[in-house]
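For reference, the structure I am asking about is given below.
Omission of a single protein chain aside, the complex is shown with its protein chains in their original locations.
Order of writing sets the labels: A and B. Residues in every chain begin at 1.
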Amino acid sequence: MAQEVRTTGEYWRWTESRWNDPDIDWRKAKTITAGVDVGSVSSQAVIMVDGKIFATGNMRTGSSSPDSALNVTNWALEGTGMKIEDIHYTVGTGYGRVNVPFAQKAITEIACHARGANWIYGPTVRTLLDMGGQDCKAIHCDEKGKVINFLMNDKCAAGTGRGMEVFADLLAVPITKIGEVSFQIDEEPPAVNSTCVVFAKTEATGLLRAGWPKEKVIAAYCSAMAHRVAELLERIGVEKDFVITGGISKNIGVVKRLEKELGIETLKTDFDVQLAGAVGAALFAQALLKKHRSAA
Amino acid sequence: MIAHYGYKDASGEYFIILDTEKCDGCGACVDACRWGVLEVGVDPNNPFHEEPIVLVTEEHRNKLKYSCAQCKPVSDRPPLPCVSACPNGALSHSW
Partner (left out) sequence: MITAGIDCGAKTVKVLILKDGRVIGKSLALAGFDTKAATEQSFNIALRGAGLSKNDIQRIVATGAGRLEAAFLAKEETTEVAADARGAIKLFPSARTVIDVGAEEGRAIKIDRNGKVVDFAVNEKCAAGAGAFMEAMSRALEVPLEELGELTLKSQRAVPMNAQCVVFAESEVVTLIHAKTPKEDISRAIHDAISDRIVSMVRRIGLERDVVLIGGVAKNIGFVNSLNRDLELEVKIPEEPEFVGALGAAILAAE
């Protein structure tokens, strides 16, 4: 196995990494498919050979989506001898999904996340929450990873990584420490009242002036965020097993409070869940390739 | 699949909810909406569903509260044109 990890400054959001399986002889493969997830912050590529993961890559999204798609895929394939031209079918997903130059099809991250989570965590996953830097998605799926109900919120910064960043800046606490710091309190304070990031900021400034320690203000904001996300989830219905992906999944201050509010624990895995969208896309690519070939 | 198009912000939840199993892509709601909020297209959330289906346009998805305001007077709200136009009961609004 070959693995390389580069840490970026904002490590809580993602780690640049790549991996490949040198035991797989891709030259003998019947199907080679790829899923490329171009997000607003990071991009991932997953290459599958006969249904097995062969190589993965995860890196920062640059200013151009097509370049980011090419870069992350080339990086994943580096040293394997495989080239992009060798891939039989590619599906693009994520925010830049229509800008993956070598993809045959674009599928939303909603469908790809559900499919990917089903593969990563197993068929018991029913509810999926993806809290990214700029959006929040809630998906309810069946045992095959097919979407039953979903919503996506990318209008409002509350409940996204961006909202948390605004708070981290205001309180001068590194974003990676927010979760930990939010538990350095004697007693759980009531949640911040305002949902709106702008008004919550004003409210927090008032609380600090009233003598609240930073940690308490952070705890109050983490609860507010957890509560907001819980409300979103209720719209689509929460059912076990429940998983959280995306940057906020690394913020225990929000995750623990959300688990408490919903009364459900999240399922954990060692697999890099940031790859979920790309894994799903690669799986869709496989199914579509099969369909394509049988039609031909 | 139940698709929620729209958003939730601090002022409320603004979702147009589509039951993709019921929608046959006839476009009656699209014709009924004078504001260009709806369109018929390929379902980007289901790669195996090839028949056309109704979608909320990208342009309006994040401002439904404002786009649909005309159809939702504060008092004496009439039935929504898009919802009444659908012969299959596939559409509903969360607010």
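Convention: contacts are C-beta pairs under 8 Å (C-beta built on N, C-alpha and C of every residue); 3 or more make two chains touch, one makes a residue touch a chain.
Note that the structure is predicted; figures quoted are calculated from it, not measured.
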item: Visible chains in contact with the missing one; value: A, B
item: Selected residue (touches chain absent from view) among A:Met152, A:Val197 or A:Ile236; value: A:Val197
item: In subunit A, positions touching the absent partner; value: 134, 155-157, 162-163, 166, 194-199, 205-206, 209
item: For subunit B, the residues touching the chain missing from this view; value: 7, 9-11, 62-63, 65-67, 69-70, 72-75
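To be clear about the criterion, only the chains that are shown with their structure count from here on.
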item: Separation of subunit A from subunit B, taking each centre as the mean of its C-alpha atoms, in whole Å; value: 27
item: Complex interface listing, subunit A residues touching subunit B; value: 91, 105-108, 110-111, 146-156, 158, 194-196, 199, 231-232, 235-236, 284, 287-288
item: Touch list for subunit B against partner subunit A, complex; value: 1-4, 6-10, 13, 15, 44-48, 61-63, 94
